[in-house]
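All protein chains but one are shown at their positions in the complex.
This part shows chain A:
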């Protein structure tokens, strides 16, 4: 006889799954805001060659982009306490997400900034825009407009990657799934529901970020 599917033992724990999903979303939200913020700073330093920060950000980008996320997370959670830096699994997970997304978004945004022709900045100064105005309207906004879809994809990749935070006992969605699976051994049903949840979450985040981008970065057509 074929395997008897039974979703009841999984749905029984739907509170755990929802708490886990909320944890994942919160982690992604904080990680995305701080990570993209870090990325903007890094991109500016690298694009405008602000010494010595351009070199430092270059090193940071290379180190983070060429090491696995899980190892970075373990380093923060299990490695740093040896140096006296101890943090909860929530802080460790957020920090790892910010550092990871920061490195990728630095490179994504830098590409956007470098695509702005030098002439536009000269035009801005000839129109007597202040440095801040130039940065905001002539550099950052067109740069983000260009790379926004890539940035949104990166946020979603990091959100899906946050599943490894279950390894340090951070109680996000994958942790909830593993926990439920360890109690009822309904592996197929548990991971089927979890996969569906991640899929829906990813779609929603993409929709939300694309709309936010259209509204606040690209701007309404005038």
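Here is the rule we use: a contact is a pair of C-beta atoms (placed from the backbone, for glycine too) under 8 Å apart; a residue touches a chain by one contact, two chains touch by 3 or more; residues count from 1.
Assume contacts and distances are computed from a predicted model.
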Choices "Permease", "FdhF/YdeP family oxidoreductase", "Glutamyl-tRNA(Gln) amidotransferase subunit A" or "Amino acid ABC transporter substrate-binding protein (PAAT family)" - which one is the UniProt name of the chain not shown: "Amino acid ABC transporter substrate-binding protein (PAAT family)"
Candidates A:11, A:59 or A:169 - the one touching the absent chain: A:169
Residue ranges of chain A at the interface with the undisplayed chain: 1-4, 77-78, 81-82, 86, 89, 166-169, 175, 178-179, 182-183
